[in-house]
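Quick one: this structure, given as structure tokens, is what I'll be asking you about.
The complex appears here without one of its protein chains, the remainder shown in place.
Going in written order, the chains are labelled A, B and C, and every chain counts its residues from 1.
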Amino acid sequence: MMNKKKIFNDPVYGFITIPYDILFDLIEHPYFQRLRRIKQLGLTDYVYPGALHTRFHHALGALHLMTEAIESLRSKGVDITEEEAIGVSIGILLHDIGHGPFSHALEHSLVNVHHEELSLLFMETLNKEFGGALTLAIKIFTNTYPKKFLHQLISGQLDMDRLDYLSRDSFFTGVHEGVVGYDRIIKMLAVRNDELMVEEKGIYSIEKFLVARRLMYWQVYLHKTVVAAEQMLVRVLKRAKELAQQGVELDVSDSLRYCLYELDSDKKWNQNASDVLNNFARLDDYDIFAALKTFTQVQDPVLALLSKALIDRKLFKIELGSIPFKSDYIDSIRSKVLETFPISKKRVDHLIITGKETNSAYNTSKEEIKILYKGGKILPMSEISDFGIKTEIITKYYLCYPKNIPYF
Amino acid sequence: MMNKKKIFNDPVYGFITIPYDILFDLIEHPYFQRLRRIKQLGLTDYVYPGALHTRFHHALGALHLMTEAIESLRSKGVDITEEEAIGVSIGILLHDIGHGPFSHALEHSLVNVHHEELSLLFMETLNKEFGGALTLAIKIFTNTYPKKFLHQLISGQLDMDRLDYLSRDSFFTGVHEGVVGYDRIIKMLAVRNDELMVEEKGIYSIEKFLVARRLMYWQVYLHKTVVAAEQMLVRVLKRAKELAQQGVELDVSDSLRYCLYELDSDKKWNQNASDVLNNFARLDDYDIFAALKTFTQVQDPVLALLSKALIDRKLFKIELGSIPFKSDYIDSIRSKVLETFPISKKRVDHLIITGKETNSAYNTSKEEIKILYKGGKILPMSEISDFGIKTEIITKYYLCYPKNIPYF
Amino acid sequence: MMNKKKIFNDPVYGFITIPYDILFDLIEHPYFQRLRRIKQLGLTDYVYPGALHTRFHHALGALHLMTEAIESLRSKGVDITEEEAIGVSIGILLHDIGHGPFSHALEHSLVNVHHEELSLLFMETLNKEFGGALTLAIKIFTNTYPKKFLHQLISGQLDMDRLDYLSRDSFFTGVHEGVVGYDRIIKMLAVRNDELMVEEKGIYSIEKFLVARRLMYWQVYLHKTVVAAEQMLVRVLKRAKELAQQGVELDVSDSLRYCLYELDSDKKWNQNASDVLNNFARLDDYDIFAALKTFTQVQDPVLALLSKALIDRKLFKIELGSIPFKSDYIDSIRSKVLETFPISKKRVDHLIITGKETNSAYNTSKEEIKILYKGGKILPMSEISDFGIKTEIITKYYLCYPKNIPYF
Partner (left out) sequence: MMNKKKIFNDPVYGFITIPYDILFDLIEHPYFQRLRRIKQLGLTDYVYPGALHTRFHHALGALHLMTEAIESLRSKGVDITEEEAIGVSIGILLHDIGHGPFSHALEHSLVNVHHEELSLLFMETLNKEFGGALTLAIKIFTNTYPKKFLHQLISGQLDMDRLDYLSRDSFFTGVHEGVVGYDRIIKMLAVRNDELMVEEKGIYSIEKFLVARRLMYWQVYLHKTVVAAEQMLVRVLKRAKELAQQGVELDVSDSLRYCLYELDSDKKWNQNASDVLNNFARLDDYDIFAALKTFTQVQDPVLALLSKALIDRKLFKIELGSIPFKSDYIDSIRSKVLETFPISKKRVDHLIITGKETNSAYNTSKEEIKILYKGGKILPMSEISDFGIKTEIITKYYLCYPKNIPYF
């Protein structure tokens, strides 16, 4: 018998082997192929030009780590049946299937549905199509399956999702500060009392992991230029929706048209679940960027200015502060913008953006990472004396506005 | 004085420093920013999911290697003035600025202009905008500048373009067989008689480079699945152009519309150079993929089938042979396709694709790589006895057609 | 002119170029070649089998980083004359030339001279041989040269010594937790008020550097098994010296014989500086390990047991605690050792080792790392609110003794 297993080349892990046939069938499904057209990090490539990797690639990577985690745990005697292995593998493969394009921006403008709800909707639809083969996977995903540690492998402090995205985002951005010893962490995983934990020898890898995660937040996920670009996109989409609601005709794709003209943010989305699904299943980065390009030609000066600035990467200036910006200061900025840009007073606030960002610090109040000592003792990371884990949540306020964008 | 130099994070080289202000101004220009939206390897990510890097990133990478090559040559006493250093740096930065989206496919369907001609057109336009600051760069690019070795750094057997794309394509595909010792090659560069060559100690790196290049052709650039996808895209664009010429209305962006409806393949393109430039300056991957997505809904079954197959990655089967496929065999395939797909006899040939691919082997008849020995002797690679460089050009014929595409 | 510059292959940085002729002459000197025979990390390869890199390689690596630091600083307008560049390069090349084999163990047993004093002695001797060419280097090394930032590049919070050894030790051990963004840190170096500092954009790299350093301490430098092996070597050397002082004849090399039989720990070593130099200049890892091998055959049971255990890597058990071990507990261990090993009561304490280790945390009371903000403001790391740098010094007490060493 020849090797039938499908293998993907992956610059991060070398090769990714797909261990079960059903996984391969799911990967081939148009719902999953759509993830090829959705970048994992949205507009981050405006700062880190290599950061073009997709949610498709991330899902495969997380699956790869899951395969390794299952092998590691089994080798230590943790009981994982073949059905459970398939279920938890499907769960990780599809954990992000509900993500839309630039979802951070989209969820703050057009779509009032959280991507996890949509992921579940996609899974349930696929489950029908696959004759119930995803039932166990859905139980694990929704944490209604008795063996809780399986859910933790998909969604928890040390889940395969996070291990992959930190590794992958760090790899493609070139930000080595985010490199995580995923292989060592996986080799050190253990299960006690139906809970995922880490053997004592892996403690330094965990500390490194927490530090890397924090640095990735400040250097990549909340990089000020990335925030500026995303906020500009939020404003583009909000303005487009306003215009659409006023009946202005915009040249956009059908699925984006659905979001702008028909998706009602006041109604509960799941009253139209099948419409949402149908349109979402076709929505990707190409819809958004194609729209941005046509928006550069529209009459509305706000939409045109924001879109052209985004396309040509003439990003707004962004200022940061540890307290909210004073209204006096914002007023002075508003005046300057009015002087410089051919925009009317009533519309200028479309170009003045304020907001705040907080990092996702390690949170001791939620589920903690636990360390399993040789003698059997179990301690949460926060109680281990050598390590003073930073749990402080830091808030940064920003003020974002056009400046030195010469050709408008 | 603070560090004013712009630095880009690059997962391939770590950091890319932009050495001259004018380079940075050129990078900020919308013409160059457009390259952010054009993938270097077209549809190759259908086989290697990491291969999403852009021509923008490649141009920065080639610039980085040029900076290192200038430093290496100067350290050996090769005279390169500051003006020449700026010129050759501009030349490499802009060497691909004329590339369109999926240019391999585009140049075989819609556009009868070679990208190098367009690159020159872009450069000349920029030269006007920058008050003549690109004049020397253009001379080097067109090989009309006296110091010929400068042109060779941009376009030659060992140019920085090729060193970067082999390194970068190998990195993002994860095909380690293509890794090239670019740093060692650059350290071993020398100039004699106004010609670029390589010091004796670099001979193994050159052999490795030639092997890596050949392997990249077979494993990546001419990978059969990539060829199948590209040929499908060629057929999509040809069919769209046919329909456009017949007056069928297609929902595409303005700049793609120009290519489909107005660009006349019989007329010389440069009679409308400014139109071409204006439309090309806005054409990118988003136009093509957005069009593909709308094409999935058109009435024409050929265009719809091809587009939906591409979007959902239901790629045609591709067969390879060392001689052209016999017409009998093609007939038998045609019959099977007719049986399976709801397509009329007169249109079935839109779905049966034949052609050939040849690798770009090292060609001794063209400019050869020369080795500089310690004593001063200079030998072309092909005459060095230890190495039997493969110069054979291999042709592979392909036959490509739909099979097992269940849901059409 | 051919490339005359000597290039070393280095798996860590790719290539190391030697920028000045005098550096190459110094490298060729037997004093420096001796460093080829002295491992950087002593017995650490007993835990990390790849950790066999030498002080020779580290010195070349630190020189490489110095070359890059000089280039980075000059590119920002920091004035470094050619003489100063040569001086600071010599200084870093020779900064560890006084190191003996297994110097951590040696300095706690045989030799009461600190390696920095010996490095200076070596440099002064070389300065005579090289006709005064090292005078400026020695001034910088001893911090008596006016431009203080040059000394900081050799010895300071962010010196090239430390950047190289963290990178190199992490590379050869395979402990990725220790990877440091040396290239980014060097690109972010700046000088203000004659002091080395780091530009604001480098702040995350600095935090990563501090974390990496701390993790390397616990995972590598103070790894308990490494500590056990080193303490066994200390006991071997102390016992050998005792026996030597009692007139017992041991079969060792001449230079080790000098340390055992003639070097008097009570007298000031520099009364015999030339003897010390002559013998030290020949002492390396081979003397110590050859001696260990002959010691396995000696009559003295302590020396034989310890040596054989070290050669065969039957390492003592080591226990750690956060407070000193109680004498009761030590007594109980002593009894067990007496039961198990054929050793007399008066000698058993040679096999019971207690001590403590402390990590070298970031110390705010000493010279601090300073951050240079865009506006010109300068802040020490410890005052930057986002970062809670760990400055706590942790002490671990150990108790080390033979257990389960079956064949003695």
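Some observations on this one:
Criterion: contacts are C-beta pairs under 8 Å (C-beta built on N, C-alpha and C of every residue); 3 or more make two chains touch, one makes a residue touch a chain.
Values in this document were obtained by computation on a predicted structure and should not be read as measured data.
Residue-wise, the contact with the chain that is not shown comes from A:Arg184, picked out of A:Arg55, A:His115 or A:Arg184. Remark: the omitted chain is touched by one listed residue; of C:Arg36, C:His114, C:Lys268 or C:Lys326 this is C:Arg36.
Note that of C:Thr294, C:Ser327, C:Ser344 or C:Thr358, the residue touching the chain absent from this view is C:Thr294.
Check C:Phe122, C:Phe172 or C:Phe316 against the missing chain and you find that the one touching it is C:Phe172. Interface residues of subunit B facing the missing partner chain: 176-177, 179, 181, 204-205, 207-208, 211, 215, 218-219, 322, 385-386, 388, 390, 392, 394. Although one chain is hidden here, its contacts on subunit A can still be listed: residues 1-3, 5, 7, 14-15, 17, 75-77, 183-184, 187-188, 190, 199, 372, 374. By the touch criterion stated above, the residues of subunit C touching the omitted chain are 8-12, 14-15, 28, 30, 33, 36-37, 45-50, 52-54, 56-57, 60, 171-175, 253-254, 282, 286-287, 289-290, 293-294, 297, 311-313.
Basically, only the chains that are shown with their structure count from here on.
With centres computed from CA atoms alone, A is the chain lying nearest the middle of all the protein shown. For the pair subunit B and subunit C, the CA-based superposition corresponds to a rotation of 180 degrees in steps of 5. Two copies of one sequence, subunit A and subunit C, touch each other mainly through matching residues, since over half of the numbers at the interface are common to both.
Computed from the mean C-alpha positions, the centre of subunit B lies at a distance of 50 Å from the centre of subunit C.
Look at where the CA atoms of subunit A average out and do the same for subunit C: the two points lie 44 Å apart.
Counting partners per residue, subunit A has no residue that reaches two or more other chains.
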